[in-house]
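Only a single protein chain was left out; the remaining protein chains are all shown in position.
Our next item is chain A:
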């Protein structure tokens, strides 16, 4: 991650220069230790000068793109319009790759025959979400979840959940000033999202309740002087009352603005009580540790990132996908509906290491027991624990990098996680987040809250 920092900085500069005067530019990505610039046609001289300048700092390679960003963006908008006009409900998302290879439409796994999509002038690759793993706990938004039975306190094998309490303060019980990556529960939600689980007396795992769980994104400073927190719009609106798992009120609902709600961008602003501090929790679901936030930096395809979620903890085995600010998807929200969000960025995850079961990420349940953490629960956990590294309660998690060189003394925020591909029956190894540039453009009067401008 640290080694990519200079590449990412160069990539941002290249993209900014290319977008200032669009021609054949398709996008930029990090790959194979190089900045890969995708371009349709010949690179203009002035842009070549920029590339030459950056090449003196980091390896830069120009690759041929079949389609420019402009072409793909226009085609994606047309496809989105026509698919909706045509009522093609099996399409869960549409996006295009910064590598200039064309559009991609993703179908729900439950879709039957592959639909014939309209011609928009750019080829469309149709992919189908793989079906979820049988037996895994599945996120649910379209049907009521079964909450945990209330006899879990008598759990066997020493898992006396009744005596378990999370540290105070921690992700599960944040204090003031608020940090990013803390557990939020929307008191105004009309249903649950399966964003918290617990272990039952029979050692199986089930949703902890029927509430809507999510993660505090990251703090920003408003021109008014207020310190606000970015959260997914699917999680809460500015006037929704949020609490933490201990039941403590987290935010002020008074004095909020309707302008702080941007569902088409997938994000919303809430006002934490007692303000915010530029730190993001780092570690498992009960951690008390956090990284300082140093700055914002736009996402770049191929970049390794960390994600700090309240349900599953920090994950640093994630990579920004090829669709950077180019995805359109429908996201279920806490009010029982769905919002179409534009300009999303894809995030690819996998998990290949772990102390007990190497193919699954251990995570902590509400009762304090770990999923995938005990050999003697292996059979149960194989059926009931999620194999996916991030869960519904992690929506809102801040996406960031940890640079290891230079003046910064903290992490660089890339965006906020808002969507898991694709509820309810798709493979959730892929996620969407809202890039920092998109967030900045969605609200007026906000700037990064960092170590440099944090107030007493």
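What we mean here is this: contacts are C-beta pairs under 8 Å (C-beta built on N, C-alpha and C of every residue); 3 or more make two chains touch, one makes a residue touch a chain; residues count from 1.
Keep this in mind: contacts and distances are computed from a predicted model.
Trainee: Considering only the chain that is not displayed, what protein name does its UniProt record carry among "Ubiquinol-cytochrome c reductase iron-sulfur subunit", "Sarcosine oxidase subunit delta", "ABC transporter permease" or "Golvesin/Xly CBD-like domain-containing protein"?
Mentor: Hidden chain, UniProt protein name: "Golvesin/Xly CBD-like domain-containing protein".
Trainee: If the hidden chain were put back, which of A:64, A:409 or A:447 would touch it?
Mentor: Final answer for the missing-chain contact: A:409.
Trainee: I'm checking contacts with the chain that's been left out. Which of A:44, A:118 or A:169 qualifies?
Mentor: That would be A:169, which touches the missing chain.
Trainee: With the missing chain put back, which residues of chain A would touch it? List them for me.
Mentor: 2, 167-170, 175, 179, 278-279, 282, 288-292, 402, 404-411, 451-452, 454, 456
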